[in-house]
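Structure, as structure tokens:
Only one protein chain is missing; all other protein chains are in place.
A and B are the chain letters, set down in written order, and residue numbers restart from 1 in every chain.
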Amino acid sequence: MQASDVVLDVQGLSKFFLVSAGGMLGMGGEPKRIHAVEDVTFSLRRAEILALVGESGSGKSTIARLIAGLYPLTAGEIRFHGQDVSRLHGRRAMLRYRSQVQMVFQDPFASLNPVKTIAHHIERPISIHRRASGRRAQRAMVHELLRTVGLTPPEEVAAKFPHQLSGGQRQRVSFARALAVSPEVILADEPVSMLDVSIRMGILNMMAGLRDERGLSYLYITHDLASARYIADQTLVLYAGHLVEAAESEEVMVRPLHPYTQLLLSAVPDPAAGLVQKRVEARGEIPTVINPQPGCRFANRCPHVMDICRRATPEIYQPQPGHRVRCYLYAPPGTAE
Amino acid sequence: MQLKTRTSSSPSQDTLTAAPAAPITPASSLGPMAVRANRRRTVIPNWLKLLLSNRFALVGSIMLLIIVLAAIFAPLLTTYDPSGIASAQSSLSPTSGNWFGTNQQGEDIFSQVIYGGRLSLTIGAIVGVLGVSLAMIVGMLAGYIGGWIDEALGVVMNIFLVIPQLPLLIVASAYLPVKGGLGMIIILSITGWAWGGRVLRAQTLSLRNRDFVQAAYLSGEPTWRIVFFEIMPNMISLMVSSFIFTFIGAILAEAGLEFLGFGDINTISWGTILYWAQTNSALLTGEWWHFLFPGLAIALTITSLVFINYGIDAISNPRLRAIKVAKQYRNQVKARAAATAAARVTS
Partner (left out) sequence: MSVIAPSLPWSSEKAGAADTLLEVRDLTVDFITPRGPAVAVDDVSFSIRPGEVFGLAGESGCGKSTVAHAIMRLIKPPGRISGGSVLFRGQDLGPLATKQLQQFRWLKASIVFQSAMNALNPVMNMGDQISDAIRAHERMSRSQALERAAEMFKLVGIETKRLRSFPHELSGGMRQRAVIAMALALNPELVIMDEPTTALDVVVQRDILQQIQDLQAKFGFSILFITHDLSLLVEFSTRIAIMYAGRIVDLAPARDIFLNPKHPYTVGLMNSFPSITGEKRQLQGIPGAPPDLVTPPPGCRFAPRCIHVMAQCIQTYPPFRELTPDHWTACYLYDDAGNRISGEGERASL
């Protein structure tokens, strides 16, 4: 693992949203903030797929949007090839970053402009980032990209409007659009959640294929652990804005350390486990984290909760190399009182 | 460690050839303004076809067309000078010589109505265009940029909404240095855009959070391009509706002002005809033709515009189309059943 291999490095990322200024007419009270993301650290290497797994409210989509630069972060650093990109100044710097990190959205129906052709969607980034000059070259590139994502014959598809394509096809167009700028990283925000089950594998296989062929890296955001295991090299589990576990995907599935990961794994319907009926004790729901108290956010639902869990937020420990957990159960002896 | 895929040079994962045989034609789309050449030589835009297939819009379009053509070709339709003495006989009820009769000054009312249409329609149309343009710029900027610009523009819109239009028009027209048509256009545009502005702002707000706009932003599109080329094309039907209602409002306001005498009473428009009808106490003297025909002209113009708006609603709302199609299908089935029954009888 070379340090130069790291493409995206995220350190201590936090994002708080102000809900109300607090007090009367915004004065005199304590401001209320949602701690959507707090202290998240990870790195993405070249030709690697990193899965951010979590349920709703875990902060996974927010992390993607922070990296994409859709909103400013509250604390922490995002480094792309060592350069700080969390505060970009100037249009040129912003454009350059956009040509390096792109995003694919969850909803295939809302991702495309209903009154524009497919060609338009893909031509615009090509034109803005000057990847090809002249109508003919641009058209050729559009067709090439459509072929890459498996939409053929490209001439026909390019002339169509979004409503004439199926969900899976639209999602492929979104990928083609993202690929138009030849990015190094694609942030895929639940790219297959809204697609039919039988179509999902095609898209996931395509993503993995692009990783193998072009050395593309992905941040794959999902709530589906099974698909994370399928294509992701590394898996990060998020709970209520905190990173609670991070390791190689297989490791997380086979040897989950954090009680939340264990709960998640036990709740997923798994056909390969046969027809064994699992009974899962799942108390409570994910808290909305407004001005949270110190302590582990999972404490109220954890079967192994201890006193210290409610008093102070656990640090991230590494009980095994390459496997990080935010849980006092794995704190080195002497740290937990 | 991680499962490597086979070479993904098998692009036929999701080819078009496996796609639905005949995708739903753009008849059921939101109506992009794409012009598609049919096999026939005439090129009729799809949106026009869709609009005219709606009965209301068809009737409205024909009505409006007649009125507009009548106003344009007024000299061809009447030999009388609208402000000149038409016949020695004044206060004639409608006859074959004077279709709409004459007023107390002997002027032919028919000529007055169709010549008057020129001014009324022109003012209405220009105010419509100016009003919508202003509403568009203010509304879209406020909606897309947000922040303090939105707040500031919101205050401006609220001020114009709160001001009562007619009293302002009356006061302004009394003091405005520019009289007549131009003055009217200015005043009506200034007071008539705010409602459309609010509506377009709301629509912009809802569109701005859609994924495709975020995607355009992430592609590096500059703001002005996003607003005018990504968001605006999705608001066309709303803008056309806004134009229609501004047009209607302008016609009514203009007629109202002229009727009250605050316009230039020496010009000829539907409102001034009504003004003279009022001044000459046409009601009392029983000269119903003096106010009925200009009033009818106003009413029919507005009705035709409203009908066209129904048509636009039908295009934008797929549900309305589905119900209509269901009726069509039922009629088709009945017709086919009748045809087969007839065929059986004859064979």
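General remarks:
As a convention for this text, contacts are C-beta pairs under 8 Å (C-beta built on N, C-alpha and C of every residue); 3 or more make two chains touch, one makes a residue touch a chain.
Everything quoted here is computed from the prediction, not taken from an experiment.
Considering A:Arg98, A:Arg200, A:His242 or A:Arg326, the position touching the chain not shown turns out to be A:Arg200 (whole complex). Only one residue in the set A:Thr41, A:Thr74, A:Gln100 or A:Ser166 touches the chain that does not appear here, and it is A:Ser166.
Seen from chain A, the chain kept out of the figure touches residues 55-56, 166-169, 196-202, 205, 223, 225-227, 229-230, 253-254, 263-265, 267-280, 282, 285-286.
By definition in this document, only the chains that are shown with their structure count from here on.
By the touch criterion stated above, chain B contacts chain A in their complex at residues 1-5, 7-8, 11-17, 19-20, 23-24, 26, 29-30, 32, 210-212, 214-221, 230, 233-234. Considering their complex, residues 49, 68, 70, 94-95, 98-99, 102-103, 105-107, 110-116, 124-125, 128-129, 147-153, 156-157, 160-161, 163-166, 168-169, 172, 174, 177, 181, 199, 202, 205-206, 208-210, 212-213, 230-233, 248-250 of chain A touch chain B.
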